[in-house]
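Take a look at this one; I'll ask things after.
Note that one protein chain is taken out, while the other chains of the complex remain in position.
Let's turn to chain A:
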Amino acid sequence: MQFFGGSAAIGITPSPAAPPGTATSLSGNNANMLYIFNRNGVCLLYREWHRPLRTLDAQQDQKLMFGLLFSLRSFTAKMDPTSVDKGNLGVPLLPGQGCSYHSFQTNTYKLSFMESPSGIKLILVTHPKTGDLRDSLRYMYNLYVEYVVKNPIYVPGSAIKCELFNTNLDQYVKTLI
């Protein structure tokens, strides 16, 4: 009755991410969203291909994502059972130090993460059955270097507004399994 049909139900239960091969949006992309942050927390790029559920506005969404990455990073470093030298736990960690996580998975999506030595963080959200996406993230980082860093018009530290980069990125995402 009202429990199932009411409008209150919409927007709370997230719809499951589409399995590969089904044409969800116009282009049948296989990833949901991509975020790129630089080392100061500025969101350089946010691109979405398939996102039916949106809980926050864009600004808060990005701040929340960056905060999550930062906390996850120090959490994983502190919980590391193998490292003998704990070092200074209060000091912010450099990109290569400590142990670094690369993905977490829920029953509806998988979030993969990669951080470059220069502090550029790539976050890719896909459906849960994806394999290890570290190579794909590395390829996307190469695309960033080729089309954004080497573009004479781009100002480092600002949002990425590069036609070539967007086109190549969309093309690559279509080939992800």
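Just so it is clear, a contact is a pair of C-beta atoms (placed from the backbone, for glycine too) under 8 Å apart; a residue touches a chain by one contact, two chains touch by 3 or more; residues count from 1.
Keep in mind that, in the parts below, contacts and distances are computed from a predicted model.
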*What is the protein name, per UniProt, of the chain that does not appear here: "CASP-like protein", "AP-4 complex subunit epsilon", "Regulator of G-protein signaling 6" or "Trafficking protein particle complex subunit 6B"?*
"Trafficking protein particle complex subunit 6B"
*Who touches the missing chain here, A:Asn38, A:Ser100, A:Ser116 or A:Asn166?*
A:Asn166
*Kindly note down the residues of chain A that lie in touch with the hidden chain.*
146-147, 150-153, 161-166
